[in-house]
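Here the complex is missing a single protein chain, while all its other protein chains stay put.
Just so it is clear, A, B and C label the chains in written order, and each chain counts residues from 1 on its own.
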Amino acid sequence: MILKITCTDTKGLIYKVTKCLYEAGLNIVKNDEYVDTDVNRFFMRTEYEGNEGGDAILERLKSLLPKDAKIKLTPDRRRRIILMASKEHHCLSDIVNRCENDDLQADIQCVISNHEVLRKSAARYDIPFYFIDHRKYSRQDHEKKILEVIDQYDIDYIILAKYMRILSSDFVQKYRNRMINIHHSFLPAFKGARPYNQAYMRGVKVIGASAHFVSEDLDEGPIIEQDTIRVHHGYSPREMAKAGKDVEKIVLARALDLVFQEKVFIQGNKTIVF
Amino acid sequence: MILKITCTDTKGLIYKVTKCLYEAGLNIVKNDEYVDTDVNRFFMRTEYEGNEGGDAILERLKSLLPKDAKIKLTPDRRRRIILMASKEHHCLSDIVNRCENDDLQADIQCVISNHEVLRKSAARYDIPFYFIDHRKYSRQDHEKKILEVIDQYDIDYIILAKYMRILSSDFVQKYRNRMINIHHSFLPAFKGARPYNQAYMRGVKVIGASAHFVSEDLDEGPIIEQDTIRVHHGYSPREMAKAGKDVEKIVLARALDLVFQEKVFIQGNKTIVF
Amino acid sequence: MILKITCTDTKGLIYKVTKCLYEAGLNIVKNDEYVDTDVNRFFMRTEYEGNEGGDAILERLKSLLPKDAKIKLTPDRRRRIILMASKEHHCLSDIVNRCENDDLQADIQCVISNHEVLRKSAARYDIPFYFIDHRKYSRQDHEKKILEVIDQYDIDYIILAKYMRILSSDFVQKYRNRMINIHHSFLPAFKGARPYNQAYMRGVKVIGASAHFVSEDLDEGPIIEQDTIRVHHGYSPREMAKAGKDVEKIVLARALDLVFQEKVFIQGNKTIVF
Partner (left out) sequence: MILKITCTDTKGLIYKVTKCLYEAGLNIVKNDEYVDTDVNRFFMRTEYEGNEGGDAILERLKSLLPKDAKIKLTPDRRRRIILMASKEHHCLSDIVNRCENDDLQADIQCVISNHEVLRKSAARYDIPFYFIDHRKYSRQDHEKKILEVIDQYDIDYIILAKYMRILSSDFVQKYRNRMINIHHSFLPAFKGARPYNQAYMRGVKVIGASAHFVSEDLDEGPIIEQDTIRVHHGYSPREMAKAGKDVEKIVLARALDLVFQEKVFIQGNKTIVF
């Protein structure tokens, strides 16, 4: 089981939590704590052996910890996810293969796209594919159609695997902290459209990618994972994009793995990643 | 000798240059070319053995190449530089030690600072140190005092080794393409003041540094070299700054080494680095 | 067209080659040269526009260059490859998706495996899959069976995409310079079996992967590409292997892309990569 706790920081929190687990006869396998002193907040993630102790442990912890404590107890299980994508295959292909081969503990319920191009990629893995053409609908209706599809499924997370349309504030709020995007730049550099073109115009020597939770401000949500690679003057925008794809898919996959293992906490506009 | 050529791209340029050197009996050791197709411009850097052939080669090349060709022939020699710095020692210490031990082919003429703190660091290496207090003068007078010092020396480059004052447009223009700055972020992210604080507030997972030629727009000049390192939520702004210092000094030293070896061309707001 | 030349280094080689192309009215797009001074050997790769000039250019160059010159003129075309793999899917999945989506200019003719597990992965992409069980045959017969399959296809390269059997000297010689392997360590560290276990036992803080041409000495062939990632004491051998998979597949894909673009020369036990 994975136990996640956040609450106001006070003396003795680790002691209280570990005491509670000790007295329940549970063996801690891995333990991480962090205090964000800016906001005086405590974060703790504890893995213990077995799937026992659920409700009793929760009750006991509630009585011991500060009243504002958020306590989450999650068994080790595969997450249910939906992928949204536009035309580029690399992130989708990568996630699909990881899931099929148990490198990522998730099951893809369906793919939703505003283009037809990735239908074949989804079909190869027998994953339902919904083409919802953004040119046929108003923005509002387009999102309504997407939500109708999503509502058919019981899901944990929505993954924007190179989905190139901006989602409305309403949409984002509905899946707050449950929607993860890969942005093809090293945020906060090159926010917005065509980041590789921006990077090329600026003549940078390093490019990157950022996986983040989606918030209402475009490309401003809490960053989960980032990485970079070197480029040089000889890279065209197209070659930068090609080199960048490898970083994008690896960064997104690492972020998903961290989130699915319950290793990520959101605090304001930042993440704590154990 | 190092030969640098830039001109409008046309067919046969490499052929013409190498023919000219071949006929002069010179042996090419290293050769790099690049065409910036956006602006149809050709760049070539050629190292050949020996220090011969100077004026004759230049004349011959001028007659063969397009009229807009810029041709520069440089013998292998140590550059004469001035360091400007404020309070932090790490870039200055690093450059001073590299120069003293022949890891960087340059001689430091003097250090100019708007604080007293680095006097000892300069003194340890018997380098003249000029403290010009920005609190005692108007911005204009302060720069005038600095220029009076610089004018005493015959120099190739001014290195802003963590000099934390913004220089006026007039100052920058006077040393156009001859002034190199280290910015303590991965540009264009976190331009301006206190980039590590900005990085901390944004919750990034990677930080970086950028060495660039100084242009009139702050932190917008042509980037020569950049690099990054990973950080995590546990880094305070102070710890980010500490980790960043190592990247800053290495990135600046690499940039200087490239420039002093004549491996860098400036084209618009970008560099070509061979 | 891509022109590759290697020969004994003498004065004027670049001049002679560029003259030949200039006089044929061909426009050079990209040009790279290198001299390995240890063995006094010259390497040049030139991309020129169009697919013209083939035989005539070759004849002309032969007459101009030293007698030992190897000259290769290749049109831009997709390579024909065979993948050999054992049980792990990540390199195979990655290559298959890149080829299907034009991120890698190659067509996979078939997959050969000594296990059944990857049959489904190949089938999803309608790629013929040959299961040749190494437990059923002597080493010699096993390779004979493999060669019978390979002989049915006209191929450019064999890719060992995590094929975990050692191939005999005879097999290797037959495909000298045409067989590329991904080794799951930063060679020459951790040669041989179970490198992640070796890395774990040694307590390293960085792990890596190496793509190389296969030579008769195990893990000793010319290295094409390598990369590394950081690990720490908390990684079990299994977690190192998981983290390493991402490096392996990216390193192998980059190596293949370089080879297929004719950017790689082999010189003795090293590569020159432009």
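One rule holds in what follows: contacts are C-beta pairs under 8 Å (C-beta built on N, C-alpha and C of every residue); 3 or more make two chains touch, one makes a residue touch a chain.
Note that the structure is a prediction, hence the values are computed from the model and not measured.
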Omitted-chain contact residue, chosen from C:6, C:46, C:181 or C:271: C:271
Option touching the unshown chain, where A:28, A:58, A:71 or A:218 are the choices: A:28
Selected residue (touches chain absent from view) among B:62, B:78 or B:124: B:124
Residues of subunit C in contact with the chain not shown: 34, 36, 186-190, 202-206, 208, 222-228, 232-234, 269-273
Residues belonging to subunit B that touch the chain removed from view: 89-90, 93-94, 97, 100-101, 103, 121, 124-125, 242, 245-246, 250, 253-254
Interface with the unshown chain - residue positions in subunit A: 11-12, 14-15, 18-19, 21-22, 25, 27-29, 31, 33, 35, 230
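One rule holds in what follows: only the chains that are shown with their structure count from here on.
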Most widely separated chain from subunit C, with each centre as the mean of CA atoms: B
Where subunit B and subunit C are represented by their mean Cα positions, the distance between them in whole Å: 38
Junction residues of subunit B - those touching two or more other chains: none
